[in-house]
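The other protein chains are all here in position, but one chain of the complex has been omitted.
Coming up: chain A.
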Amino acid sequence: MEDYKFLFKVVLVGNAGVGKTCLVRRFTQGLFPPGQGATIGVDFMIKTVEIENEKVKLQIWDTAGQERFRSITHSYYRSAHALILVYDISCQPTFDCLPDWLKEIEEYASSKVLRVLVGNKIDRDDREIPTHVGEDFAQRHNMYYLETSAKESDNVENLFVKIATELMEQAKSKELPRYDEINSQNINRRTTSIDVTCCGN
């Protein structure tokens, strides 16, 4: 068994081109990928962060924003612990779509999921959505709000660390099932565990 105490699934959603992949790359690899194309289906990354001396493993699912991948991406909502809904502060239409995204989240995600609204690309000087508008929207829909720049590495680490911290606190207060318990769950003194890493690697 790997050395971590908590495992959380984090899923990024939002319109195509708002910078989901860039945010994930910035966080997991510390770089701003030049000219990578639109995501096909879903991308998967793992990063372990340390919070209050505890190792927290984040399973990050970076979904494609394009419409034709929706039936793939919807399947990831249900088991997500946190959903990051991203829009581009310099592109009004990506903000206008937020209600549609919320509808999808309502339909497919768990009601307990941690929801975070992120306005990305704050390095750009052609901002179309003022900070307070994003904040208001988030507040009205009971979401956390953060503004980031994947390009300038602004607030990106903070975004994921905040999520990890919040989820860990929730898990500690038992609102969430803890994954390490589930992975080797002790049901009536019999151990049921699923070992998926039995082949390959």
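One rule holds in what follows: a residue touches a chain if its C-beta (ideal position, glycine included) is under 8 Å from a C-beta of that chain, and two chains touch if they have at least 3 such contacts; residues count from 1.
Keep this in mind: contacts and distances are computed from a predicted model.
Chemist: Hey, which one's the missing chain according to UniProt: "Superoxide dismutase", "Multifunctional methyltransferase subunit trm112", "DNA-directed RNA polymerase subunit beta" or "Conserved oligomeric Golgi complex subunit 4"?
Modeler: Not shown, but named in UniProt as "Conserved oligomeric Golgi complex subunit 4".
Chemist: Tell me which residue among A:Ser71, A:Ser111 or A:Ser173 touches the hidden chain in the full complex.
Modeler: Spelled out, the listed residue whose C-beta touches the missing chain is A:Ser71.
Chemist: Could you list which residues of chain A touch the chain missing from the display?
Modeler: 9, 37, 40-44, 46, 59, 61, 68-72, 75-76, 78-79, 177, 182-183, 185, 187-190, 192-201
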